[in-house]
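Sharing a structure here in structure tokens format.
Just one protein chain is left out here, and the rest sit where they should.
Which chain is which? They are A and B, in the order written, and residues in each are numbered from 1.
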Amino acid sequence: MARTASRFDTRDLARIAVFAAIIAVLGLPGPIPVPGLVPITAQTLGVVLAGTVLGPLRGLAAVAVFELLVLVGLPLLSGGHGGPAVFVGVTAGYLLGWLPGAFVTGLVAHSGRGALAGWRVALGAVIGGIVVIYTCGIPVQSLVTGLPLGATIISSLAFIPGDLIKVVVATLLTLALWRAYPPAFGRRAERRGVRSAAPTSVEETAAR
Amino acid sequence: MTPAQPAEPHPGRPPGAVIELSGVDVELGGTPVLSGVDARLDQRRVAVIGANGSGKSTFTRLLGGLVPPTRGTVRVHGIDVERGRKALRAAVGVVFTNPDAQILMPTVADDVAFSLRGSGLDRAAVVERVAGTLARFGMSELADAPAHQLSGGQKQLLALAAVLIREPALVIADEPTTLLDLGNARRIGGILIDDLDAQLVVVTHDLELAARCDVALRFAEGRLVDAGEPAALIADYRALHA
Partner (left out) sequence: MIAVYLPGDSLVHRAPAGVKLLLLAVLGLALSLLPREPALLGLVLAGAGLVLVVLLYALAGLAARPLLRQLWSTRWIVVLMVVTQLIFLGPAEAANNTVRVVAIVVLAGLLSLTTRTAELLTTLERLLAPLARVGVDPRRVSLTLSLAITMIPVIAELARQVREAQQARGVRLGVRAVVPLLVLALRHADDVADALSARGID
């Protein structure tokens, strides 16, 4: 039987909680209006980063913590939404899709040995951040709205360009973080014996 | 400005309240950060001074069981820090520099109560102890306030309350006043120096605070280079940087 949470030590718990908070903070600027349909948010960027930085299990846990907080009513979704309402609405499937999305992103991005490879990170972000999330989201949207599957897929295509931009951004951010602060990647960096030579202040860090 | 006062006997302190280090080396990721530390500390108030990166913080993390010694042994009040982690956690309270990182629960009362998690006390007893501790620190009115809305000084006071509610036999404080203004620094320093029954190890750049301890240690480049009566040791330290 898979043992998940009990295997996390305090460092893991703190990172999981921090990433859940990061996903929340990324939603603070609110939705970014996109000409066409429903606005996009930077929160899915946080979901993908949870996978690429923390890896599959801890990334999944971070998204789960964030979503449980939303479920119990904290208005943490972009635009100040929260509560069980968002898990029964049109977007419920996408929201739940974030869970396997972060997991698969981390699985692909962290596959292979040695340094993080850019192509793996990008591939993980595409599969986990787009394919998996849509696969969960579209059928639920179709079910909830009563709109046939085909029509729902067509109406969802409008989001693909924005999501592709997010994949590129997530990949670049992940690789930049790998250069700036390898310990962010936890045990993976430790295995490689990467020592922290990271900048120490906000000022220095922001300068990169 | 009083120089070091003689140590007073503290009836609350159990016999054997001694910190002993012998032949201790600490390496982090293959880099030595502490080497050849030997010490026996039975004074109530121990000040630790030295430059940034001299190994002071590692020394406190060692005593708190947060890093293991690479070589040598560390015994805190009779507890081997490597073997007796659980007993160590019960005996030792740690106050860190940045109060933001020490506040773990959303509200003031929740955070203090969190320290009693796993203590076996029932709910009513926890509520009572928390109320008592908050009253002692003058924070009763803030019990239900969101912890992040406190001022920096109040946050560090909360961190201290959360540590002291467990009545540790040893309090380790790593630059507890560095981020505070003068008034709050004096207040926190006063509690640590004057009001505590527990043994205290305080790392500080505040030489005034160090002077009020019973013994001072100075670290440089990962070594314990000086130990003794605070006034003399601090005078030497000042001369070094004159």
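Please note the rule applied: contacts are C-beta pairs under 8 Å (C-beta built on N, C-alpha and C of every residue); 3 or more make two chains touch, one makes a residue touch a chain.
None of the values given here were measured: they were computed from a predicted structure.
The hidden chain, counted over the whole complex, makes contact with A, B. Considering the whole complex, the residue from A:96, A:123, A:147 or A:164 that touches the absent chain is A:147.
Counting over the whole complex, chain A has residues 1-11, 13-22, 24-26, 28, 37-38, 42, 45, 49, 53, 61, 65-66, 68-69, 71-76, 80-90, 143-148, 151-152, 155, 169, 172-173, 176-177, 180-181, 183-184, 198-199, 202-203, 205-208 touching the chain that is not drawn. Considering the complete assembly, chain B touches the hidden chain via residues 61, 64-66, 85, 89-90, 92-94, 96, 98, 100-106, 110-111, 114-115, 117-118, 146-148, 162-163, 166.
Heads up, the rule we're going with is that only the chains that are shown with their structure count from here on.
A separation of 38 Å divides the Cα centre of chain A from that of chain B.
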